[in-house]
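Note that one protein chain of the assembly has been removed; the remaining protein chains are unaltered in position.
Letters A, B and C mark the chains in the order given here, with residues in each chain numbered from 1 onward.
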Amino acid sequence: MSVRLLLKDGEMTAILSGEIDHHSAREIRGEVDEAASKVKPKRLTLDFSGVQFMDSSGIGLVMGRCKLMQMWGGSVRIANLNPKIEKIVSLAGLNQLCTIVKDVNDHEAYE
Amino acid sequence: MSVRLLLKDGEMTAILSGEIDHHSAREIRGEVDEAASKVKPKRLTLDFSGVQFMDSSGIGLVMGRCKLMQMWGGSVRIANLNPKIEKIVSLAGLNQLCTIVKDVNDHEAYE
Amino acid sequence: MIMKPTNEMTVSFLSCSANESFGRAAVAAFAAQLDPTIDELSDIKTAVSEAVTNCIVHAYRDTIGVIYITCKLYENGQISIRIRDKGCGIEDVEKAMQPLFTTSDSEERAGLGFAVMESFMDTLRVTSKPGKGTSVTMHKTIKRRQAEKNT
Partner (left out) sequence: MIMKPTNEMTVSFLSCSANESFGRAAVAAFAAQLDPTIDELSDIKTAVSEAVTNCIVHAYRDTIGVIYITCKLYENGQISIRIRDKGCGIEDVEKAMQPLFTTSDSEERAGLGFAVMESFMDTLRVTSKPGKGTSVTMHKTIKRRQAEKNT
């Protein structure tokens, strides 16, 4: 599991890769929150394009970031979900909490 | 595990791929021996370039083919051994029984 | 439906979170014998990951215990997976299985573990005794690729 953080015009993108389970979600949470708490971005995008495996711990991870971002009036986007991740995301009804983007492949495209 | 058999000018090449253990060696043996017993080639080349894993069952496989080929005065070559396979081959002293070829990558090169 | 399994394995390991990936990898390596699609294998890994995580996060919360997995393969392409702990148990299983229900607030749990298991496997059965432990049994039938081609 690895997290790569990008910052552009007050927006933060976390590019996740590897497997997301309860074990690795803790590490991701740590890295994202540390950076986000400093920067207080107006939008956080979680990019799942490099994620090969995810269980419901990934949902907890997204929900937790939504709560955090709400604290300073920011919002969360999740992007590039594969069909399996999409299935779990829709079980969770995450579309109520954050924006789901389909095709942000190019990082230039994170306006 | 899969075996691809090539025949050219009375010489047979078995291109092996996948994992060779006691379980898969049986299948390989079956396929190679069936074809070789019909054709009775003067030389049999076992090409290990596609083999990702091999234990000492692979040595038994080579030894058995050497015995078979000797029955009609033919010989065995083994080719494209990765370092791990080479280590087991040298533990076995297979160079006493058959010819070891290093760099037959191109199947045109099987004269 | 009583069938004799054609193959069987049991694995047990400590309830540390580093073993979550081991648990699902071990089951996947065994299930591979049924020649599942990547999709089917991914479903199985996800369901196992949920059940194993529950043992770690809930059953043995703040302690280290042992997690037991038994897998059986059947001639018809079915795999049965039983994941067992000797942890705290569940008072009300029906309530626990409701989507979004969770008793955990410190860890970021979504309350979706059982919902995911149910959605990714063909069957799910949960039995539990408070103070004794919990047992989760799941089945999935792997489609025969040859049969698929023929029909």
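As a working rule, a contact is a pair of C-beta atoms (placed from the backbone, for glycine too) under 8 Å apart; a residue touches a chain by one contact, two chains touch by 3 or more.
Please read all numbers here as calculations on a predicted model, not as lab measurements.
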Please provide the labels of all shown chains that the missing chain touches. B, C
Residue among C:N19, C:S49 or C:S80 touching the omitted chain: C:N19
On chain B, where is the contact patch with the chain that was removed from view? 19, 21-23, 25-26, 29, 53-57, 59-61, 63-64, 84, 87-88, 91-92
Residue-wise, where is chain C in contact with the chain that is not depicted? 7-14, 16, 18-19, 21-22, 25-26, 29-30, 32-33
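FYI, only the chains that are shown with their structure count from here on.
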Separation of mean Cα positions, chain C and chain B [Å, integer]: 42
If you average the CA atoms of chain A and of chain C, how far apart do the two points sit, in angstrom? 26
Residues of chain B that touch two or more other chains sit at none
Multi-chain touching residues of chain C, meaning two or more other chains, are none
